[in-house]
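Missing here is one protein chain; the remaining ones are kept as they sit in the complex.
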Amino acid sequence: MTTAAVPKARSRGDYAKIIGLIFGVLVLIGIIYGYITNPVTTTAVLASTLRQSTPLVLGALCGLIGERSGVINIGIEGQMLMAAFIAFLANVYTGNLFVAVLAGFATGAVLGAFLAFMSVTLKMDQIIGGTVINILALGLTSFFYQTGLTTQGKMQPIPLGPLADIPLIGPIFFDNPPITYTTLILVMLVHYVLFYTRWGLRTRAVGEHPSAADTVGINVFKIRYINVIIGGGIAGLAGAYLTLEAVGSFERAMTNGRGFVALAVMIFGKYTPFGAWGAALLFGFATALQTQLQFAGQLEIPHQFIGMLPYLLTIIVLAGFVGRTRVPSAVGKPYEKE
Amino acid sequence: GGAAEQAPAEEEAPAEEAAAEEEAPAEEAAEEAAAEEEAPAEEASADEGDCSSEEVFCVGLVTDVGEIDDKSFNQSAWEGVQIASEAGAQVDYIETGDAKDYTANIELFAQNGYDVIVTVGFALGEATAQAAATYPDIDFIGVDQFQGETIPNLTGLLFPEDQAGFMAGALAAQLSESGTIAAVLGTDLVPPVVAFKEGYEAGALYMNPDINLISTYHPGGLDVAFTDPEWGASTAKQAIDQGADVVFGAGGKTGNGALIEVAGNEGVFCIGVDSDQWETVPEAHSCLVSSAMKLITPGVGELIGMSNAGEFPGGNFIGDVGLAPFHDFDSEVSDEIKSSLDEINAGLMDGTIETGYNPG
Amino acid sequence: MTTQTDSKANISQWLMVFWRSAAVPLVAVILALLVGAIILLISGANPLAAYSALAKGAFGTPIAFGRTLEKATPLILGGLAVAFAFKGGLFNIGGQGQLLVGAIVAAAVGFGIDGLPFIIHMPLALLVGSLAGAVYGAIPGALKAYTGAHEVITTIMLNFIAINLTDFMANGPWKDEGIVARTPAIAEAAAIPTWGNIPIGFFFAVVAALATWYLLYRTTIGYEIRTVGFNSNAAKYAGIGVSYTIILTMAISGFLAGMGGAIETLGVVGRYQPGFNAGLGFDGITIALLARTNPIGVIPAALLVGAMQAGSSQMQFDANVPFQIIDVIQALILFFVSADMIVRWIIRVKPEEGEQVTLSTSWG
Partner (left out) sequence: MNKTNRPIVLEAKGLTKRFPGVLANDNINLKLHQGEILAFLGENGAGKSTLMNMLYGLYTPTEGEIWIKGEKVEMSNPGDAIDRGVGMVHQHFQLVPVMTVAENVMLGSEITSGGGRLNMRKAIQNVRDLSEQYGLAVDPTAVIEDLPVGTQQRVEIIKALYRHADILILDEPTAVLTPQEANELFRIMNDLTAQNVSIIFITHKLKEVLSVADRIGVLRSGQMVGTAMPEDSTETSLAELMVGRNVILQVEKSPSKPKEPVLQIQNLHVRDDRGHASVEGVDLEVRAGEIVGIAGVEGNGQRELVEALTGLRHADSGKIIIDGREITHFNPRQITELGVAHIPEDREKHGLVMPYTLSDNMVLNKYFKAPYAKGVIMHHDKIDQNGQVLVKEYDVRPPNIHALAQNLSGGNKQKVIVAREFSTPTKLLVAAQPTRGIDVGSIEFIHKQIVAQRDQNVAVLVVSAELDEVLGLADRIAVMFDGRIVKILSAAEATRERVGLLMAGSEA
């Protein structure tokens, strides 16, 4: 009896996938066409796409590791900013970029621990916890930052030998600075850990149904703490990316809302690493594209409208193809043992 | 006031010591103290003096939204004020956190009997004009504030940024081998930025009519347009990737981001803006061939001097603009380029060369 | 037993209730100031000088007090916008965008029309501005109701779009003559006056807070909004139009934010000028959380933060303490107010039944 229904059962979700697929194919064709007609620009735009997406992907990974275990993290912005600042100072005073990256990671992790303390131990509302971190980071970094500190430069791209010479692909994927490579690896690593390992299974269980996990002897609090801390570290990496790889110096409030965009990217990507990566690339592409359109200067459209491109595109794709995102059931709820 | 009690506290934390310390918060803190207080440090000496009295000459500065140490116009103006403090004036500044506080911040100085008040940025124009009307005995200096009608105790310090931009453009066009040059800009909500851009493009075309110009404004609002170095950097990279070999960074910290990015790319030049950024952005030394300067510091210093001497002009006062020294690149910039720049400079002065920029 | 003892009992009860509701915030603020003082000491500044200057700048003179109220006004409305959406189970991060739209549209009505009497022009500009905010807020509502697009994403994106939109208008169609990007000044008749040093706009905000409370807890609309917020399945079962309610909630939320922007334009700035409303909408989130999404609680929360913002210049001038410190103190206050566990443990006050709020429900 059910079989009869199946064809008609093809719901919005299904053909949204199909449209999404078509959309993807069109993008691909567009890229190839662009590459044939104007290789230099196309490569430039795509390279910029990856670059713009990097802090967003890292931020989104931070968010989803936490939320998969049931803890909302809207403090990504603050974690990034504080980490960017400390990484910058470490770079200034040690001059060792590796140490600086570690400092950034550690800073993010510490703020992660603070968030976990607030939302797991104090059972504070998780949205408040994240907001506290955002304001605190903004205040402290602006208060303690002073100019005149100069770094010993920033991380430079490391071409991966022959790979870097592959046309189109090479310059985009295989000629990047370290944190960008790390990001690409992290996307795959997080995906693997989340869906193929014991830790991932427990994390998802805790995020969906903590008492079920508890009743089989899993320590819900421990899992949440560790996830949120590691997530914080990854957000810290995003901060380090800003000061050590993208810019090479720090400025007050330099995250400029990227933490929040990362949040959007995470939900957009349906709480999956590759989804988030895709969403971030889409956003980065739109940003690079709007710059390119201004470069070209041909269009008569006022640049503010070109500037809207990334945000409009996000909304359209979200409303049109992605639709409702299933949020981990236990997210936002402190776990009460008794 | 508070600064006096504080003076000792600062002495205990000189910057060098602090730099030596390792343990993070303490060190930041000490550094902060040292840096924060360079103003009151001087102030402390003259602080006993009460500004409303005849003997004591007090100069206050109100920044535009942002910090005093912005490596940009706030900082340049403040340095101008400090010239006066070397001449014995008592100086202090207030950083504006919220645009709606302009008036209140100006009032703070006015109420305390300051003799000269410097306000930085076109955005303070309205508030400054009102204050000037309310306090006829105080001289006001409005950086980047065009004066429609003349108020005797208010002088707008203006700069023909388009001319500085024109020179920068001419330089860029001649340095470029690829025939593509770029500009990474703040936002067109700020008139001087527009002037720099228009001038830059005109100057480049003047030198090489078929030069390929790629320039872009930051897509965000005023609150981010000048404080987004990452956008500046990735935009510069995007320009370099498609052949630009000279990049003009004109947009506060956003522009600085672009300069630092260029520095990492072999054989690409960068040009700074406002002040000689050789001083403010050392990270960019490897590419910074020059800067399109508007000499705020001397301009402010000069006007304060005039006020002190009782010869305050009022109306609009046009400050100097020009290119910063080439520093390490002096050898790389050929003599014919230099001479052509001199000609252009002369032409702009006597008006035989027009930048073509005229604000509405 | 006599009425005497009754009234006694009532008073002591009343005091108890007051203590219960006020104790935690009070102690939280004190703790926050203490920690702030430590940071100030580390930075080599003098906390006492700083705080007394802060207080002076916030309450020292009638003018100062007026500015505190002026600062609190958009914070109240921004806070209400966020709090209201939370009640409907929605997280409106878009207050900033809705506020900007409200501000510029109010300006347009303010300078666009002239010859109207004050009694019509000012209210009209205020209303149209607020409605513009409502429309802008309704967009993410509709997107959520009909496509399921998560409002956290759409409101963030719409904030950016609003900035581009307003910048374009202020630097294009609605640009004042001269080189500065801003709209012309609004007509006299459109301006919200001040009463002595007291900005009338503040009273509008207070009325809005009371109205919001009444709407939420005394009307069927509020009952429906809260029901959808808590359990949309039960709402459907009860015959409530869930989609419609979601859109309505976001529209009202946007209306409040838009009103905040409109009052800024008509009562403070006198025109729309890019950059003059930066960050107001985001402060709204802090306020709403400080008030635990209670519409009435929003008022004291906004006054507290407003006072700190108003006093920050004086603090710089007298004590040479950079204004960024107030962000730090705000964060600490929010922390201690919310980490009431800690505070209650210190002062031994038990929480009341059903006191806890869970904003995070607005996530799933």
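Miscellaneous remarks
First chain written, first letter: the chains are A, B and C, and each begins at residue 1.
Just so it is clear, contacts are C-beta pairs under 8 Å (C-beta built on N, C-alpha and C of every residue); 3 or more make two chains touch, one makes a residue touch a chain.
Keep in mind that this is a model prediction, so the values were computed, not measured.
Judged over the whole assembly, touch between the missing chain and the shown ones holds for A, C. The missing chain, though absent from the display, is touched by one residue of C:Q96, C:T212 or C:T227; that residue is C:T227. Within the whole complex, the absent chain has one touching residue among A:I218, A:L289 or A:L312, and that is A:I218.
Contact between chain C and the absent chain runs through residues 218-221, 223, 227, 230-231, 233-234, 236-241, 353-354.
In the full complex, the hidden chain is touched by chain A at residues 1-2, 4-6, 8-11, 196-199, 201-202, 204-205, 208-209, 211-219, 329, 337-338.
Note that in this section only the chains that are shown with their structure count from here on.
If each chain is drawn as a node and touching chains are joined, the picture has every node linked to every other. Shared interface positions of chain A, defined as residues touching 2 or more other chains, are 143-144, 252, 257, 304, 307. Multi-chain contact residues of chain C (touching two or more other chains): 43, 160, 164, 167, 171, 322, 324.
Interface of chain B with chain A (complex): residues 19, 22, 24-25, 27-29, 31-32, 35-36, 67, 69-71, 182, 188, 213-217, 219-220, 224, 227-235, 237-239, 241-243, 253, 256-257, 260-261, 263-264, 282-283. Chain C contributes residues 39, 43, 91, 93, 143, 147-150, 152-154, 156-158, 160-161, 164-165, 167-168, 171-172, 285-286, 289, 322, 324-332, 334-335, 338-339, 341-342, 357-364 to its touches with chain A in the complex.
Those residues of chain B lying in contact with chain C across their complex are 1-3, 5-6, 9-10, 12-13, 25-26, 29-30, 32-33, 36-37, 39-40, 65, 67, 92, 94-101, 104-105, 108, 112, 122-123, 125, 146, 148, 187-191, 219-223, 359-360.
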